[in-house]
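Below is the structure I would like to discuss, written out as structure tokens.
The complex appears here minus one protein chain, its other protein chains still in place.
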Amino acid sequence: MAATLSLSNVSRVFGDTRAVDQVTLDIAPGQFVGVIGRSGAGKSTMLRLINRLIDPSEGSISFDGSEITTLKGKSLRAWRRDCAMIFQQFNLVDRLDVLTNVLIGRLAEHGFLSSMAMRFTDAERTMALQALDRLDLVPQALQRAGTLSGGQQQRVAIAKALVQQPKIMLADEPIASLDPANATLVMDGLKQINTEDGLTVLVNLHTLDTARAYCDRIIAMRAGRVFFDGTAAQLTDDVVRDIYGTEGLRDFNEAVTSTQRIAVPA
Amino acid sequence: MAATLSLSNVSRVFGDTRAVDQVTLDIAPGQFVGVIGRSGAGKSTMLRLINRLIDPSEGSISFDGSEITTLKGKSLRAWRRDCAMIFQQFNLVDRLDVLTNVLIGRLAEHGFLSSMAMRFTDAERTMALQALDRLDLVPQALQRAGTLSGGQQQRVAIAKALVQQPKIMLADEPIASLDPANATLVMDGLKQINTEDGLTVLVNLHTLDTARAYCDRIIAMRAGRVFFDGTAAQLTDDVVRDIYGTEGLRDFNEAVTSTQRIAVPA
Amino acid sequence: MTATADFNDISPDDSVSALSKFEADFAEQRRRSRLAWAIGTVLFILAFAFTSWIGDFFKVTQVTMPDGSREWRWIIPAGIPRLGEYIEKTIPTLRWDTLGADFANWFWRWKIWMELLFETILIAFMATVFGVIGGFLLSFPASRNLSPNAWVLWITRRYLEIARTVPELVWALIFVFCFSVGPMAGVLAIGLHAAGALGKLYSEVNENIDMRPLEGVKAAGGTWFDQIRYGAVPQVLPNIISYTLLRFEINVRASSIIGYVGAGGLGQEFRTAMSFQEYTDLSALFVIIFVTVMIIDYGSEKLRHRIIHLEENRP
Amino acid sequence: AEGWKDDYQVLKFGILSSENEKDRLMRNEPLRGYLEETLGVEVEIFTAGNYDGVIQALSANQIEIARLGSSAYAAAFTATDGGVVPTLTTQKMDGTTGYYSIVVSRCDSGIKNLEDAKGKVHAFADPDSTSGYAVPYFNMVTREGFKPEDYFGTVTFSGSHEAGVTGVVNGTFDTAATYQNNAVDGIFQRMEEKGMIEPGQVCTIWESPEITSGPWTFRKNLPEALIEDVTAAIEEFPTADLEGYKLYSSWTVEDPNPDTGFVRVNAERYNWIVDMRAWIKEQRRSGS
Partner (left out) sequence: MNITQDQIAKARDRVPLAFQAPLQVRVRRYALWVCFTGLFCWCLYDFNISPARIWEGLGRFGTVASFMFPPYIWTSWAEFSEILNGLGETLAIAFLGTVLGAVFAFPLSFLGAKNINRLNWLRLSTRRGYDVIRAFETLILALIFIRAFGLGPLAGILAIAVSEIGTFAKLFSEAIENTSNKPVEGVKASGGSRLQQIRYGIAPQVNPVIMSILLYNFESNVRSGTILGIVGAGGIGFLLSDRIAAYKWGEAWSIIFLIIAMVYVIDWLSGIVRQRLIGKTDLAK
């Protein structure tokens, strides 16, 4: 398959825990894949393996037929650029302005001197601005990233991912630290990129509803293994109970739980 | 009226904003009153005026017939003890243990030396433990407050309020930073105190549903003024629209907004 | 590189205003940052030029060459080969076969030095105690967020500033006059300076605390003192302990030099060794102080980590 | 004698204030100006509060000339293995060129000499003081033939000359070591003048040999002619430029016995001080 991301028998061991355990997956181009699972199931680890922020203990990952796990130096950095990563905590540089943060997505193309001097070409700047524009952030372009709200910061992170001109977009719980309104903006942004640009998107999610609403395909992990792999429709209540286990489920007072907040005009 | 809290024509001005504007209210003993309103409507300011954390610009507040606004020194502190305050962010001392945090509620009774040395009597300790017991927190009594979950912290704050042996309990959005399960526990706790001890409870709320579910009487504020004052039943949709205004209301993607998170077994 | 196809299809119509506004902002920001940079550079160069002129940094003068001839030279390169001279003098001759005796000869005054070292540490201890008491008590009225009123704030701040602005050595000179030679003058001098320095550090910590717990105490009817004791002190305590341990280390160094003007401790020995040209004594003293400071450094770091660790693991 | 000026186009001086001039502050600018004019070379003057740096600079050929106190001279002499020569020292109006270490007691205490002081409480000034400690200690051992620690009942440091004298007046100490320039000018005499103590209470019971005021000291490895020319120029300073000299020596009208100029000295006059330092160093080594 062209431009398919394949994991075969990938494992990653931390001390005694097998964080990711013999995972085999094929992800076709253009899919919007959601990964769900309990805390500690290995979702983050899997994404980090793909981006090569950590190395697998065994197994192989390949993209478009070429092996990823053995990349080094410049070609490793090129791969990281090709599969952009978005983090739960945004991982922006608070003290740099939004524009520079987005331009960090271009660093892989830069040599030593130009990057040390923080010099970017006008074409790159334009590209960064266009990306920001898609996410409605041009007015904030010169503000320091640390002064933005969480939702804005996450959108900056997406813009940064966009200027990497990636082939795959990985997102590790991108909305976990956002309020519902911002979460919607961010998920919509990802969906838009997926449909408009045809980018493959692989996103870890904590909230089932969100996964159901956005994803073409849902993968559930449990204790490092892939436990379910199918469409939202196939994800029945029984399956969910298996994924999350039943212990600790609490029945909430409905009145309180519905945090459909009264809209707070900003 | 005996032990009634009366505000008459109370205003508070910050620079140009009239945060609280000519509010006149009578709150009878034993009522469970919810205060709702948009952000910036003056809810917090009103509670802080009653507890005298800030002083009114004009108007008078009286309790049981005696004037509150002119209190000073020792009698002001006694009044603060009489009307216990619970904050959205709990305002506990993270680095002290739960028991000491609760005992802070007794400080108004203490002289300089005994309070500097953190010496409390056995009777006070027992009292604190009893209060903690009511809120199911005895096992955590010696833990540091900072290590507790949000819901537990808010319950510690309630226990602290209880040992003050207050006549009124003020709560400023006590559940805004809690998840639904904990929010239920905290609201239930307040309700219990209200019914069992007959304490007057005045609570600011952001979520309409919660106000409807718990409060005998709902007061809505808008731009510093009391805009509605009645029972939950009287609070029709039209009234709500008036309170919150329609501008800026955003319709969220339902799937995302419903943050009924999958219960994550800890 | 082109600004690529991926983005070309985005119609810019609706965002023209935002983009052009950005262009204007960006140009403005660039202009301003260039200006600020230029001004900053010019000021820095001026300061550098002025101070290097005053400080003889680029001085060219006649120096005596090793062979006794006289040449005009820029003194820095001329002097660099001679940097080792003084150090060389202080290095004792240690031969392998007479190592024991050589060592004994090097540390010939070790009994007195140990006594003085002990005195030095005690001076540092006392000075730290005084400094911490003074600094701690004054740091609260000297914090903007905690001070009961503006007057108290002003007075305590000025007091702390003066205490720390005047160098320890100057205090020592003054106190030696007032209390005569001996460790007491040293304790007072270092203590006073430490109170000033710690008071400032502590009050900075105080200014960064979370005010909500204090409000919680206030709302429960606590006095100002209660708010400080229950709301502020527990928050700042770990920082205070760690600053205090750091200060102790600094004070050990300070008290090893303050004896130079007669305020007790090892500094006295330093001075005598210098003036009697007992060069190897200097290196021996250096070794003693270095080892001591290392041990204290290490110990206080362990202690600090333990405190932080205890903090984290409290049940 | 123009020869040395080719090699020494810049002359560097190091200046210290010496012990018996404690309340004088040198103003060196007039001297510098005068020397430049007279010698026709550049003159640079560096000041220091303590002799360690100046001695290092002398022995490292960094400065040519230093104005030192007597004990600093002795230190320099030792540090350079005799590589320095003294040429001039300061002379006061009454012709004296030095000062004396003395031991004082209360006149009414019955202690009239060192024999009487045996077993009593004696205070030296402070361990850094030449006249308040080193000189009396050295002389007591080498001339008077006793060790102060054993001879007196108690030996302490008072901290300063003034404190020693005050202690004697108050009875805290029976005897104290201090200094005087001559019988009418010294620490206790000055304290009497300023009203700090009643006149006539303090008597001198012992006096050391003259401690010659510190010399102008030259590196020995300088050209002879240079040493001679500079010495001559300094010697003439008071006559050639009286105003400048007065400023230099902080001359005041009230001073009954001001500095009036310089006289030639040779190394011999300081030999005993060099010996004294060697002896004290020796004592330190053997005493521990």
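In order of appearance the chains are A, B, C and D, and numbering begins at 1 in each one.
By our rule, a residue touches a chain if its C-beta (ideal position, glycine included) is under 8 Å from a C-beta of that chain, and two chains touch if they have at least 3 such contacts.
If you're wondering where the values come from, they're calculated on a predicted model, not measured in any experiment.
J.: Just to confirm, in the complete assembly, which displayed chains does the hidden chain contact?
T.: A, B, C, D
J.: For the chain not shown, which residue from B:71, B:129 or B:232 touches it across the whole complex?
T.: B:129
J.: With the full complex in mind, choose from C:25, C:102 or C:297 the residue touching the hidden chain.
T.: C:297
J.: Out of A:19, A:33, A:46 or A:85, point to the residue that touches the absent chain in the complete complex.
T.: Missing-chain contact among the listed residues: A:85.
J.: From the listed residues D:11, D:43, D:63 or D:197, report the one that touches the chain absent from this view.
T.: Once the missing chain is taken into account, the touching residue is D:63.
J.: Given the full complex, what residues of chain C touch the hidden partner chain?
T.: Spelled out for chain C, the touching residues are 36, 47-48, 50-52, 54-57, 59, 63, 75-76, 79-80, 82-83, 85-87, 119, 122-123, 125-126, 129, 161-162, 165-167, 169-170, 173-175, 177-179, 182-184, 187, 204-205, 208, 256-257, 260-261, 264, 270, 274, 282, 286, 289-290, 293-294, 297.
J.: Can you list where chain D touches the absent chain?
T.: Residues in contact with the chain left out: 12, 14, 17, 22-25, 27, 29-30, 46-50, 52-54, 56-57, 59-60, 62-63, 247.
J.: List every residue of chain A that touches the chain not included in the displayed model.
T.: Within chain A, the residues touching the omitted chain are 51, 53, 77-81, 84-85, 87, 89-96, 100, 104-105, 107-108, 110, 112, 115-116, 118, 146, 157, 160-161, 164.
Throughout what follows, only the chains that are shown with their structure count from here on.
J.: Weigh C-D against B-C on C-beta contact pairs and write down the one with more.
T.: Answer by contact count: B-C.
J.: How big is the gap, in whole Å, between where the Cα atoms of chain C centre and where those of chain D centre?
T.: That pair's centroid distance is 38 Å.
J.: Determine the centre-to-centre distance between chain A and chain D, using the mean Cα coordinates as centres, and give it in whole Å.
T.: Those two chain centres are 82 Å apart.
J.: Would you mind pulling out the distance in Å between where the CA atoms of chain B average out and where those of chain C do?
T.: Roughly 46 Å separates the two chain centres.
J.: Identify all positions of chain C at which a residue touches two or more other chains, and write them in rising order.
T.: Chain C, residues with two or more chain partners: not present.
J.: What are the residues of chain B that contact at least two other chains?
T.: none
J.: State the interface residues of chain C toward chain D in the complex, per the touch definition above.
T.: 61-64, 68-70, 72, 82, 85-86, 108-109, 111-112, 176-177, 179-182, 262, 268, 271-272, 274-278
J.: So in the complex, the part of chain B that touches chain C is made up of which residues?
T.: Answer in residue numbers: 51, 53, 77-81, 84-85, 87, 89-96, 100, 104-105, 107-108, 110, 112, 115-116, 118, 142-144, 147, 157, 160-161, 164.
J.: Which stretch or stretches of chain A touch chain C in the complex?
T.: 99, 109, 121, 123-124, 126-127, 129-131, 133-134, 138-139, 141-142, 165, 197
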